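Let's turn to subunit A:
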Amino acid sequence: MSVIAPKFRLGYLIKGITDNIFWIIVLVTLMGIPAIQIVLIYIDFPVIDGEIWNPFRVLDAMTHPERALPLVKNFMQTDLFKIIAFPGFGFAALIAAAVIFVERKMLAKLQLRVGPFYCGKVEGILQLMADGLKLISKEIIIPAKADKPLFWVSPVLFAATAGAFVALIPVAPGWVVADIDLGLLAVFAVIGFFPIITIVSAWSANSKFPFIGGIRALYQMVSFEIPLILSLLGIVMLTGSLNLVEIVESQVNFPWIIFMPVGAIVFFICILAELERIPFDLPEAESEIVAGWLTEFSGMMYGLVQLGSYLKLYAFAALFVVLFLGGWNGPVIVPPFPAEIVTDGITVMPDALTVEIVGLPLFTHEMINGTIWFILKTVGVIFFILLPRGVFPRVRIDLLLKIGWYKLIVLAFVNIFIALALVYGGIIGPGGIL
Partner candidate 1 sequence: MSSADSTEIVKTDDSSLAPDLDKSLSDSISKKFSNIEIAYVKPDRIRVNVKKEEIIAVATFIRDELNFDHAESVSGVDYPKDKQIEVVYHLGSYTDTSLAKKILALATRTPREDNPRPGNDSTKLPSLRDVFPSVSFHERECFEMLGVYFDGHPDNRRLLLPEDWADIPPLRKDFAIKGR
Partner candidate 2 sequence: MGTASGIIKALNSGVKHIATKRFTFRYPEQKLKFVGDGYQYDPDAGVGIAGYKGRHILFHDKCTGCNLCSIACEDIAEAIAMPKVQEQWKHNKKAIMPQIDYGKCVFCGLCVDACPFYALYMTNDYELSSFTKEGLIYTPAQLQVKPKVDQDVEIQIDEKGANHG
């Protein structure tokens, strides 16, 4: 037998597993339970609905699921849940994964082919998981002369910054991770990180093609941030607020895109440039500079950058929705829940097992409505972000900069003048007619 594959026997495997389980049980009982006891002495038990949630109460809730409802509801209001699951990372990553799938299938349809097909039986729905597994299992190769700490940290930073961007997006009324008064400024600040991370990773790779790609990314992002910021000034003038939640609430009657189509177009083009998507994917132009600043990344480092860039895509699309399309506002789809569900509860399986769950709806109907509208609008915007990939070639760097500096900035100023006219004409804005 070859050396690479050592002798394998099923008995050894089972023995190893049972051994491990035994030792885990021993260690948990000997060390874990005393540790929990000690911790319980020092911490205060949470008080929810006037009830102290001591360990016995928790054990009680485990046997009667309906009694755990207040705990779940309470947990959903914590920052941890918001960051990890709903308006934060988990939600965004789910949408990003869906975007990757939709992008592949849509592009394939446009190009008269099939796209992912075999993985996951149904239209290749598990292809992304397979790709992720492949990326995880790949070896990470670092160039010999790279600046190793910077090289390691830059993909992580990229994904983290994209995550920070996601945290600023309000999804539904009250559902936002970081509700900052200067939310829009925070968005600009987070966007400003991306070129720095790009150039850091490009520089630390110590290779020619990443370097050229990094410089291109720097040019592109810096020159497109100015029209991006300018195109949003109009909205700030009309709403008089930098808070994203307030901006959404100001669009109850009409979205701002009605008054500022110019700003919306400028902002959309800037989104494409900031996301390095075709036709502005110069930093990754494969026929010129291999893969641009991503050339030297391999394995999960590349995967992290891809994750970050799709999170970024979601965040920008969501920002477009929040600023121009009225965020979660929209006609009611889910009607308000009947009062008896909230007060009396629902009976699950009346004959076999009677469990009455009082106050079952975990989310209010406003929140569900808002989320549905938000997702619908975001998907629409993402579709238009994805579509150019099928029909446009790549632009050249000088044309790109010319678009950024000569055309978009001028259009952004036109947009500002429109906003000023609306404000000083007394039509909308603080104290306006509408």
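If you want to know what made the cut, all candidates are chains of the complex that A comes from, given by their letters.
By definition in this document, contacts are C-beta pairs under 8 Å (C-beta built on N, C-alpha and C of every residue); 3 or more make two chains touch, one makes a residue touch a chain; residues count from 1.
Predicted, not measured: the structure shown is a model, and the values here were computed from it.
By the touch criterion defined above, subunit A in this complex contacts candidate 2 out of 1 or 2.
Across the complex, candidate 2 is touched by residues 106, 108-114, 117, 387-388, 390-392 of subunit A.
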